[in-house]
Each structure stands twice: as structure tokens, then as C-alpha cells.
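Here is the structure we will look at.
One chain of protein is taken out of this complex; the other chains stay put.
Letters A, B and C mark the chains in the order given here, with residues in each chain numbered from 1 onward.
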Amino acid sequence: MASSAAGPRVLVAGASGYTGALAARLIDRHPHFGLAAVTSRSDVGVRLDDLYPHHRVASVLEELDLDRHAQVEAAIVAYPHGAAAPVVAALRERGVRVVDLSADFRLRDRAVYEAWYGQHGAPELLATGAYGLPELHREAIAGADIVANPGCFPTAALIALAPLARAGLIADVVVDVKTGVSGAGRAASATTHFVSVDGNVTPYKVEGHRHAPEVDQELAALGAPVTSTVVPHLVPVDQGELVSCYVTPAGDLGDLRARYEDAYADEPFVELADAPPGPRDVRDTNVARLFCHHDRRTGKALVFCTVDNLWKGAASQAVQNLNLMFARDEREGLWP
Amino acid sequence: MASSAAGPRVLVAGASGYTGALAARLIDRHPHFGLAAVTSRSDVGVRLDDLYPHHRVASVLEELDLDRHAQVEAAIVAYPHGAAAPVVAALRERGVRVVDLSADFRLRDRAVYEAWYGQHGAPELLATGAYGLPELHREAIAGADIVANPGCFPTAALIALAPLARAGLIADVVVDVKTGVSGAGRAASATTHFVSVDGNVTPYKVEGHRHAPEVDQELAALGAPVTSTVVPHLVPVDQGELVSCYVTPAGDLGDLRARYEDAYADEPFVELADAPPGPRDVRDTNVARLFCHHDRRTGKALVFCTVDNLWKGAASQAVQNLNLMFARDEREGLWP
Amino acid sequence: MASSAAGPRVLVAGASGYTGALAARLIDRHPHFGLAAVTSRSDVGVRLDDLYPHHRVASVLEELDLDRHAQVEAAIVAYPHGAAAPVVAALRERGVRVVDLSADFRLRDRAVYEAWYGQHGAPELLATGAYGLPELHREAIAGADIVANPGCFPTAALIALAPLARAGLIADVVVDVKTGVSGAGRAASATTHFVSVDGNVTPYKVEGHRHAPEVDQELAALGAPVTSTVVPHLVPVDQGELVSCYVTPAGDLGDLRARYEDAYADEPFVELADAPPGPRDVRDTNVARLFCHHDRRTGKALVFCTVDNLWKGAASQAVQNLNLMFARDEREGLWP
Partner (left out) sequence: MASSAAGPRVLVAGASGYTGALAARLIDRHPHFGLAAVTSRSDVGVRLDDLYPHHRVASVLEELDLDRHAQVEAAIVAYPHGAAAPVVAALRERGVRVVDLSADFRLRDRAVYEAWYGQHGAPELLATGAYGLPELHREAIAGADIVANPGCFPTAALIALAPLARAGLIADVVVDVKTGVSGAGRAASATTHFVSVDGNVTPYKVEGHRHAPEVDQELAALGAPVTSTVVPHLVPVDQGELVSCYVTPAGDLGDLRARYEDAYADEPFVELADAPPGPRDVRDTNVARLFCHHDRRTGKALVFCTVDNLWKGAASQAVQNLNLMFARDEREGLWP
């Protein structure tokens, strides 16, 4: 089963997980790209719409066979970190342009990667990947063979903090994340059991979350070398995340609101709201919705940003990246 | 760790599941019984309050050792069906009086049991068990060695239907059950994943649920030999269940409300409400809350009953049964 | 603000409620229709995307002014019953074709209407309205000036029951409805307070719901004159509904599954599933998803149907009807 669009054909590898399945749906409905195949390591032979009726993609999950499946122009790889690197490398070798949803190509510094994730599967390619946050790296993404789709927390946190980082205004930052359960993936566990989550709010990885070095790498590149505090909390929400950023400024914040208006006036997928946002505002969209406040009592800048962790935090951002890589309008297949 | 109560000591076998753990807590706080030990097949060596902080029972889960653990007057067994029967039989042989939370001793007819559950582990004892619904079998429970605690759906359905069954007024009945996720147990699965349950309502076992023959056995004993339709639906609720019973009457319903008032005037744990009830009304209690309505348009009797599936539907009803077996006030340790 | 589509322009009157706002969004994005204006009785001057950021419709709510607003080819009216009839009548008089989301034109029999809803505001038009369930009345809808969009429960119940009704196979039916809270509308009340709903399941209108006569009217028209039992239950779900239909058959059910496959093979928005469905499967779509089972133990036919109460149960079905009224492909603006 493939969609009828006439443009580049796209493989989605690892399509049985939440983000891969959504990527398959978005490609399947895309006016330009066509869905070439969906593969899975765990559910070979299963129809995608049996796993996820609401995506309405009738394709059957296949075992990945590079000889066959690499006959495409592009791929979205939704493997766990570690497992992704070799697949991405093999696809690239065959001339396939890849958006990788894993962490494998996000961190430029191999030592940092290995401190948080363990050994890297294709370290020679670490320098190759563009960091796939279009709002920061539009040009690099357009020309890249490998685009490392950001983590969902960094996506929201960096959109929240970039205007301050660029101005060198971040002396210290606390990022308190509230994340929906789909962020933990499809695997059933005590953590994702309804009875554990319902009526509850639980901090986790308080000793340091893997998304922190990703945030720090990008903030430093923008001009704000800090060690951020990133603490996620699991909330009883299926989809969506909110980051609350508490910034101790390194200088005069000026007109905070104007700074954000300037920064994002032309961004198609960033909204500056008049009131604090929440995940419902952006559910099932590629939108990041922001609110900023300069707290005169404490001098801090408070910035809140919400995204749908499965969309802008993963699958739809991957399609936004593909649009850029193939010189399409960035909004194609994603708007409204 | 044991509570300080001076009365009979109670073993809870299978205390790492939801219902066993709650039974342990209720015994631990009981003014008369003492908690002798808690055992588990899966979590030996773990402290119960590490698994369930909110129960605040510090006992360590042990492997069941009959020589040691059967030195008690009573036991609550919270094993899966099939696995329960041999343990119950062994405890009984050693003179321990048992409340069994499994299905193993609920059905009197071995053929019926085996049609729904497979081979029985101690068929010679099938006739021994009292059906542990105090509102129907108070005397039999008081004298029994083995009390088969009812399923959570039959608990609510039978309290809802008994007044009509006794009067021979049930020609046909549909029992539409809405049940919280804890009813599916502690095991993590696709079914109990927060993302599957949230925002959803899913019928299951529509081809026939094991609780149906249990309902039918007891309705027949009361004077209403019917084949009931029992269809459970999983709702995004952690704890609690509601049964909606649609009765086609076999005769004149008379004053329906008065019939229910008469039936339950003296029952300490049955409430007849003035409006349709819901699980919030009975959360963390041993109460069954009822509402009945005679629909003049269709002639049907509609009866709604809600219980907490972990409490009146399981663990607290087990304690109510123990109270009866040891000639205590039925409400002890359970009220308010 | 108006969309750029070149076809008929559509007024949405009563766009500050859940269903009206969604209708405005669907028209705003429709490839053929254009959104002419949005009106409200309660929020004049407010931007729709301030009330509902996730709909991303920037139009400002206006007070209804027929002289100005009736300069359109079509209107969707989302007023409460009683208040809708005069507005619908006035629009029709000015040559506007109307889809009415209220109950005012659903019931053909004035006496039945007035028994359930009180006095009718335009009884002379009662015979005019087509009952807007495309799966039953496609032709009548195409030619009608006034289309009475069905209630959300009847939408699901009738799709579930029509194949049996047409064959005269319904002797009796119980429709147990589980409905999300958006069905109660945007008004804040004790009933819709999060704390009342969370962890709860509550039957309501057990003495008879207004959607019952609507179901009965249509079943009778199909060949099954019954008095159905329709009991809704509020569940902790924001959007979506499931109806569980328990049918006592009036004859031989035959091959139930084949009957449903035949009935719906060509329906673009009806899905026959292989397992019981739930609201998550159809969220934010115009799809009705069905499952049927012939219970050999009881002889009953069990049919489950889920729709999104705001979409197929209201706003997207209104657009489906508009598509038919203006001879467009029924799926336009609604698929996928």
C-alpha cells in the first residue's frame, strides 16, 4: 500500500512505535511524499491500522531489508538510540537521506554522547548530522544527509530559550518539564500502567535526564554556555508536554515580550500566546506555543512552551525537516 | 512486622497484587485480627510499602512456606484462578480457615467451572465453599472453612438484582458493566497502558465474561433461573465499577423502590440512593450504592449499583467475610 | 476573516459552543466552502481562537444580524433546542439552506417533540426537515432546505441498529451509552466540574433521555417499531461516545457479520472492526466504527458503535450534510 503522491518516496523504519506510526500516517497523507514501506522489529506482518486504528494506514509492517527498502529517496528512522546509528549509516551509504528520531546524531561530542548513552554505533558520522530544529538550523537541515530530530523536551525548551540565549542573557536556567505518557513509548511497564499514572504526578530522572546535554549543546552554540537543570515529571496526560523555564538573567532583559515577538514573527509553527498555554492548545499539531513573563519581584524571566511530544516533539517535526530537505514549503502536509 | 491486635492471626498469600496488598493493609489496621505474614510468588524480599507506599504496610513479602505460614487461624488467598485451589486446599487441611479471592470455589458445578476456567485443582472441595456475599449468605459464611469471595462484577450485579430475583421477577437481564483499570490487575500490558485507556471506553469479553455463570448460579438459587448478558467495558478510572442492569420483568414489579428499601433496610454496607450513583461515592469503602427506577415507557426495571472493585469487590469484602467467620461485628475494621 | 475557497459561503450561527466552534473550523479549512461569519449570543467581540486556540480560527464572533449575515448560501445553526427553530425559519425564508444542530427539526411528530422539549417555535416547518444521517437519508438530505442534524447518541445507535431494523429483526433493544463530557456542552456546572467527573461513571436521565424518541422514530421508519431503552452514562473522557446495543431479535439473525458487511460496504465513514472499538479509534474524525456479535448463549445481537460526539455526532456530520446538499463529494474537507 502506498499513497498516490508523485514525489519522493519515503521509508519509515520502526513504524510500530508511537512516533514511527505517526510519521507513517503523516507521510501517507502528504501531498508530495509517498509512503514506500513501513518496517518493524517487533510486529512484522501486522497491519498498521490494526495496531493504531486511528491512524488509518493500511500498510503491513515488514522486516527491514535494506536491499529492497533502501530504494527510496528518504527515510524516517524511529529506532531506539544505539540501534538507530547502524541503520542510519547503512541507509546513508545507499544514498538515502534520513531523518533520525533517535538521540544518536544529536550530540556532536562523542564523549558527551557516550557518557549519557553508551557506545556510539557510527561515531564517524557524528559530525554529519544537522540538529533538526528548523527554528534554529533551517539551512543546515536543508543541505544535510542526516538530520537528527531533537528530543521532545529540547524542542520545547530551545524554542523557549533561544531568544534569550542568542542575547547571552541566560546565567542559569531550570527547566521543569511536565510530559504525557506517550513520551515513555508504547512498551507496557509499571510506569505506564494506568493505575500508576492516574491521579499522579511523578518526577523522574531527577539525577539528570539525557535531554539536558542536548539543551546545553544548543544553548552554548547560541551564545549561552550553561549547565541547565532539566527535570521531567510524568503527568496523567496521553499526549503533550509543557516546559516551564525559570531563567536567572545574565543582564538586562529589556522588553521581554518584544524580544519574543521579534524572534518568532516569521516562524510558521511558533505561536506567542497572550496567556500561559497548555498541551490541549497544540494537540495533534506541529505548533509550539509560548508565553513569557518578566517577574519583577525576582528578576527572573519565566518562559512556558508547550508542544505535542509526538508531533512537534517527534513525528511532525521530522516531516517539517523532510520538507526542508526536499525544498518544499515547510508547512506542507502539516497545516493546519 | 505484625500489628498489635490480639485476636486471630491472618496470613495474606499473594499480597503483591492489588487486592492482596489491600487485604494486607486492612488486616494490618484491623482492631481484632493481626497480620501474620504476607507472601508473594513474584516479589519475595520486597517491602510491601515499597510496592504500595499508600498502604503503609512495612511487612516484607516472603515465599509461601506452608509449614511456617500455616500456623495461623485464617488466611486470605489472592492467587489467580487455578493456582489458588491447591493452596486453599493445603491451608484448609492444616486447619486454616480461608477466604479465597479467586474464582476457584465460586461455582458449585464442576462442569460449569471447567467450561470457563479449565481443569479444577481441588474438585472434591467444590461443594465446601460458601459463596462469600454476606448480603446473600451470611449464615453459610459464618460456618464455612472456605469462603469463595465473589467476583467484583457479581458482587455489584447480585446486590442490584437479588430483590427482583427473590421475587421471581427477572425474565431477562442485561448487565452492562463499566470497570476501572485496577480490575485488570497489576500486570502491565497493552490493555492497561495509560495511552490505551485514557480518553477511551472499550467493551471486552463480549463473547461471554467468566463472571456471567457466577451471576446466573446465584440468581437461579434465589429463584430466577436466567442466562444473563454480562458485558464489561474498560473505562479510564483507576478504581471502582458501575453495573447498569436492564431487567425485563417476569411479572408485576409493584413498588420497586419500596422493594429495595425493604430488602436492604438492615444491611450495613448497602445504600439506596436518591439519584444514580457513581464509583466516587464509594471509593475506598466496603459500600455498595444502589439506585432503581421503573421505566413506565418500556416496562423495564433499571437498577444501577456501584462498588469499589478493590474493596467491596474484593479485599474489604474478604475482611467482612472474616469478621463473620470469627463472629465479630461485620463492620469491624471497615467502617466508616 | 474568511477562508479563500471560492464556493458557497457558510454562516455558523452559535459558534461559541463546542459544536459550533468546530463547525466553523471545518468550514474554514474546507476546500469548497468559505466561512462567511461566526456569530454568538454570549461572546460577541471575542476572537474564536481566544476561546479555542486549538481550532486556529481567527474570526471575531459577531451578534447575529440577519440582514447582513443571511447573505450566504448556507448556514450551520448551533443553538439550543427551542432557540434554534426561529433562527432556522428566518434563514430559510431568506433562501439560506440550513443544517440545524439542535433537536428542533429532528422529530416529525409535533406531539412527540412537545412532550420531550416543550413548545415548538416553527411547527409548520416540522415536515420540511430531512433527518441528517447520510447513511439513512442521503437523497432526502441532498434536496432539503433544512437538514436536522441527528443527536450524537442517535447517530451512533442508528448506525449500529439500522441493518437489523431494516430486516425487521429488533423485538427489543437496550442502548447503554457512555459519553464524554463535551457532550454536556461548554457551560460550567457541578456536573462538568473535573472533580465530579474524574474517577467516576454516572448514569443520568435514567427516567428517559430525549434522544430515545429520535431513535424510535427512525427505527420505526426502517421497519422496527420499538420503544428503545436509552440510558446515557457520563464517563471521564473529554470527547467521544460509545453505544452498546443489546438487541433481542425478532427472528433469525442469520450471519450477523455478513449482514453488517453488506450494509456498510460502500459507506465512506462507517468502519466494521474486528474487535470492539472505542472512542480513541475515531477521535477527531467523521468515522463511525462498529463491532457486532451474535451471542449464542442468550440469542442476543450485541452491537457496539463509537463516534466522536463533536464530529460525526455533530459538527463534521453537519459538513457531510452540507457536502450532500451542494452536490460535493461527501468526504470533502473531512478525510482523512
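Just so it is clear, a contact is a pair of C-beta atoms (placed from the backbone, for glycine too) under 8 Å apart; a residue touches a chain by one contact, two chains touch by 3 or more.
The model shown is predicted, which means the values in this text are computed figures rather than measured ones.
J.: Specify the residue from the set B:Gly151, B:Gly180, B:Pro232 or B:Pro277 that touches the hidden chain.
T.: Of all options in B:Gly151, B:Gly180, B:Pro232 or B:Pro277, contact with the hidden chain holds for B:Pro277.
J.: Which one touches the absent chain: C:Ser182, C:Thr229, C:Thr306 or C:Gln320?
T.: Touching the chain that is not displayed is residue C:Ser182.
J.: Among A:Arg110, A:Arg138 or A:His233, single out the residue that touches the unshown chain.
T.: A:His233
J.: Could you please point out the chain A residues that touch the chain left off the display?
T.: Residue positions of chain A that touch the missing chain: 172, 174, 176, 178, 180, 196, 199-204, 206-208, 212, 227-229, 231, 233, 235-240, 242, 244, 246, 248, 276-280, 283, 291, 293, 295, 297-298, 300, 302, 304, 306.
J.: Touching the hidden chain in the full complex, which residues of chain C are there? Just list them.
T.: Counting only chain C, the missing chain is touched by 18, 181-182, 186, 188-190, 192-195, 197-199, 236-239.
J.: Hey, which chain B residues sit against the chain that's not shown?
T.: 29, 50, 53-54, 56, 198-199, 271, 273-274, 277, 280-285, 289, 336
Quick note on the criterion: only the chains that are shown with their structure count from here on.
J.: For chain A and chain C, let me know how many angstrom lie between their CA-based centres, rounded off.
T.: Whole-Å distance between the two chain centres: 37.
J.: What is the distance in Å between the mean C-alpha positions of chain A and chain B?
T.: Spacing between the chain centres: roughly 46 Å.
J.: Taking the mean of the C-alpha atoms as each chain's centre, how many Å separate chain B from chain C?
T.: Computed from C-alpha means, the inter-chain centre distance equals 40 Å.
J.: Quick one: which residues in chain C touch 2 or more of the other chains?
T.: Counting only residues that touch two or more other chains, chain C contributes 199, 277, 280, 283.
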